[in-house]
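The complex is shown incomplete by one protein chain, all other protein chains being positioned as in the whole.
Which chain is which? They are A, B and C, in the order written, and residues in each are numbered from 1.
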Amino acid sequence: MTTSTAPAAVVEARVRVRYAETDQMGVVYYANYFVWFEVGRVEYFRAHGFSYSLMERHDDCHLPVVEAKCRYKSPARYDDALVIRTRLTRRRGPILHFAYEIVREADAELLATGETVHVLVDAKFQARELPDRYLGLPIAEA
Amino acid sequence: MTTSTAPAAVVEARVRVRYAETDQMGVVYYANYFVWFEVGRVEYFRAHGFSYSLMERHDDCHLPVVEAKCRYKSPARYDDALVIRTRLTRRRGPILHFAYEIVREADAELLATGETVHVLVDAKFQARELPDRYLGLPIAEA
Amino acid sequence: MTTSTAPAAVVEARVRVRYAETDQMGVVYYANYFVWFEVGRVEYFRAHGFSYSLMERHDDCHLPVVEAKCRYKSPARYDDALVIRTRLTRRRGPILHFAYEIVREADAELLATGETVHVLVDAKFQARELPDRYLGLPIAEA
Partner (left out) sequence: MTTSTAPAAVVEARVRVRYAETDQMGVVYYANYFVWFEVGRVEYFRAHGFSYSLMERHDDCHLPVVEAKCRYKSPARYDDALVIRTRLTRRRGPILHFAYEIVREADAELLATGETVHVLVDAKFQARELPDRYLGLPIAEA
């Protein structure tokens, strides 16, 4: 799993489809795309110098999901190498919106698009402001 | 996991939150709600006399998801007994829309709502018409 | 998911195979049996009057797995109703051994057997003694 090195507004992460992620239709089970979105979010933060792990542990910043959506265009299949393109599309107070594209690397086919909305909270699930040092995260509107 | 016995427009299924479904925030990981939606769909069909397993094997009817959405209102927690309320909200040709509510049984709190859109296909992912015997499934608009 | 009401040495829990648990071979993915073992453990405790959730929260008793094993005899398939038979086979200080059988309800076929070994720890992963009130849990040697 690697990310583009430049702190771009759109960050790419890579995953390969695991056997565990397929179902008996022979394609990836639909809930797993949301796991990949999370992988994309984490790499988005990492590309901008932030470890989500440390955001939780050192800054008491947690990002539970309040809304999640995915549109499935073409099925991902076992062993496909995928690119997850993640961007932050909006930020208003403690509310962050992310958008995602899942693309098959071999043929660049767009397999799915999605969005998640998060509210920044502390460990007790109380909404809180984003610490200053995260304010520079680039916004790439849809 | 049980369902109401009457072929109601809204069908209830029950699950108990598994440890595997939690994450290190101490609540259920967001992708798992989509697994529960699928449990709800299956019990919706069963309550109306259809086994989704036989739909696939005998009728070559498969229902891949083309769109899925969830709004998270309050976190489900480990060992919570949950009720999944599923209804079919729309059907047009091979396109079916389902809506879901996830409710905590102990206090009837609504934890999440969601929708999925499916296209009916055969094993080769070609769209196909719904066989006649499924046409009586009740529609409960939102 | 239900359990036998008597505090028997062997406790039964019930699950139905979810679509999410299948893989593209058309059977249940092998890691999911360990999730069912955990469901069995939780129901074992519940059948004896203990909530594993409260064991964690009130008694600071956690049971991480130090060893897990499964032998797969015949594949579980989508929508199979399964019985998980769980028993505590050994307890020595903070070490607990559980054994499991996974049986298909329809034909009573034994699909898998397994064992897990746990060490009782506090929230900081330090081994600790089992509180007195758990000492009466019945041991059913293999």
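By our rule, contacts are C-beta pairs under 8 Å (C-beta built on N, C-alpha and C of every residue); 3 or more make two chains touch, one makes a residue touch a chain.
What you see is a predicted model; the values in this text were computed from it and never measured.
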| item | value |
| --- | --- |
| Interface residues of subunit C (partner: the chain not displayed) | 24-25, 27, 30-32, 34-35, 38, 56, 62, 64-72, 75, 125 |
| Residues of subunit B in contact with the chain not shown | 19-20, 22-27, 29, 31, 78 |
| Subunit A, residues in touch with the chain not shown (by the definition above) | 1, 15-16, 18-20, 35, 38-39, 42, 51-53, 78-79 |
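Everything below uses one rule, namely that only the chains that are shown with their structure count from here on.
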| item | value |
| --- | --- |
| Most centrally placed chain, judged by C-alpha centres | B |
| Superposing rotation of subunit A relative to subunit B, computed on C-alpha atoms, to nearest 5° | 180 |
| Centre-to-centre distance between subunit C and subunit A (centres being mean Cα positions), rounded to whole Å | 33 |
| Mean-CA-position distance for subunit B and subunit A (Å) | 25 |
| Centre-of-Cα separation between subunit C and subunit B, whole angstrom | 27 |
| Contacts with 2+ other chains: residues of subunit B | 35, 38 |
